[in-house]
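Can you read through this structure? Questions will come right after.
The complex is shown incomplete by one protein chain, all other protein chains being positioned as in the whole.
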Amino acid sequence: MTLSLTLGALVSLICGLDRVAILQMMVSRPIVAAPLTALLLGEPLVGLQIGVMVELLWLARLPVGAAVPPDDTQVAIASSVLVIALGQSLDASGTELLLLCLFVAIPLGKVGQYFDRYAREYNVRLVKQVSSALSRGSFLAAEGQHLRGLISFSLSSLGTYAVIILGGWSIIPLLWPYVQQPLSYSSSWMQLAFPLVGITVILGTINVSRAITLFCAAFCMSFLLMWLV
Amino acid sequence: MAISWRTRLHIWFRLLLLQASWNFETLQGIGFFYALFPGLRKLYGKEKLPEVSLKYIGYFNTHVYFAPLVAGAVLRLEEDRASGTVVPEVEIDDFKEMVAAPYAAIGDAFFWGGLRPLVAGVALFFAVKGILWAPLIFVLLYNIVPIWIRTVFFSHGYRHGLKSVEFIQRHKLPDLAIHTKEAAVVILGGLSAFMVFSQLTQHQLPSWLGMLTLIPMVMLGLVARKGISTLLLVIITVSAIFLIGLFWADVVQLMVF
Partner (left out) sequence: MALVLVRIDNRLIHGQVLEAWVPFIRADCIVVANDNIARKPLQKLMMQASVPSRMQVEIGTVAEAILLLNSPQLKKRRILLLFGTTADAVRAYQGGLIYDRLNLGNLQAERGKARLSCTLFLDPADLDDLELLDQAGVKITARCIPADGGRPWRKLIPVTKRETR
């Protein structure tokens, strides 16, 4: 249990930093982060399923300029940890548990947005410190201040992870006995609905004229091909 | 005085940490100074260095993948100025300001708006099939262009300095971004069809039902265009499916049996 949470926190830290602070290799995307977490915890397929469900949800929220999108990275990582670790302690598994974890994690992903914003606001004080270091002529200190920004971004990532894990850990065991049965009637359809809703949001906000027409044509053609061939 | 390739490599690696101190006041300002510092130190004496550095930590923001291009060009301008070729100091500041927003716009449109959904769509085909390599496919496919832009354009900027902006006028990059987005929309259309079709086959339901999914999807797309948040759309869709599931289980099956 402790091991799972720690491994999750490690992935949360690395992927969280990739989001804004360093590299931007997109290992922070849910489709990468969730399977990676799940692989470390020994059930990669769970991560893959979560990745598929979360990846497209907020893909339309672009990190343009100073705009801060919801933290889908931590949602993906924390819900993978919840499904696997909490599943073991509750002796539960399956799509229903996966869905319940996501229902809890996704609204909490909004918290990540606030933490991220807070980290960027906290970093404002680095500006003053860097300029005073430079006026003193101590360049090493100025460079150090830049790297100090990594701390705020790390804390924001780990904070979001912790909030989702704690929230999930306290709510999911309470809800699980009540929702398992009702969820089972429609769980696979809900699982399908997540990526589809994500796609519709992309269609609604992408800067392409006639995106919906193009989408429908592509959908019909692929569907007919699979159906008739 | 030329900047050695070692220093340039150092700067390139530092550019990977460009946004480590991203903040709402100067955005990437400190990061840009941090990246260029090894070069600046070579060009300026001890007395001038603090003053120049202070100028560099000011407001700056561009797309992360285009930052090396700006950095390369700025490095060339600084080098020209140091070696005596007349480049008035204002010009470097103006140059930074001039290219930052256009490069940001192009990068945002191409990478975040186009390439990311396109590659995500391709990778999800594999992921939906349960192929564990899907994340790796995503990372490898996605990173080809960013790595190319970051490395090749860094040296392009360094080689051409002020003239490095010409490529953007030659190549109509914003239109390329639109084409990428169109491709992404087509891929996502195919992906939706694939997911719906697999689901129907799994449940042994008639395939024509799948065509009906277009109706709610188009409706949701139109709603999303009005600016309704994703969270709300998810809640609406999921509760609708949940209620239908309950209804199906309780009422319909009781009536049948």
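To keep things simple, chains are lettered A and B as they appear, and every chain counts its residues starting from 1.
In the analysis below, a residue touches a chain if its C-beta (ideal position, glycine included) is under 8 Å from a C-beta of that chain, and two chains touch if they have at least 3 such contacts.
Quick caveat, the model's predicted, so the values are computed rather than measured.
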Which displayed chains the hidden chain touches across the whole complex: A, B
Hidden-chain contact residue, picked from the options B:20, B:165 or B:193: B:165
Among A:62, A:164 or A:196, residue touching the chain not depicted: A:62
Sites on chain B contacted by the missing partner chain, in the whole complex: 24-26, 59, 61, 63, 94, 98-109, 112-113, 165, 168-169, 172-175, 177-178, 225, 227, 229
Interface with the undisplayed chain - residues on chain A: 61-62, 64-67, 117, 120-121, 205-209
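The rule is simple: only the chains that are shown with their structure count from here on.
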Approximate Å spacing (C-alpha centroids) for the pair chain A, chain B: 17
Contact set on chain A toward chain B in their complex: 20-27, 29, 31-32, 35-36, 44-45, 48, 51-52, 55-66, 70, 103, 106-107, 110, 120-124, 126-127, 130-131, 134-135, 137, 139, 142-143, 145-150, 153, 182-183, 185-186, 188-190, 192-208, 211-212, 214-223, 226-227
Chain B residues within the chain A interface of the complex: 16-17, 19-27, 29-31, 33-34, 37, 41, 46, 49-50, 53-54, 57, 61, 64-65, 104, 108-109, 112-113, 116-117, 120, 123-124, 127-128, 130, 132, 134-135, 138-139, 142-143, 146, 178, 181-182, 184-197, 199, 202-203, 207-208, 210-211, 213-214, 217-218, 220-226, 230-231, 233-234, 237-238, 241-242, 244-246, 248-249
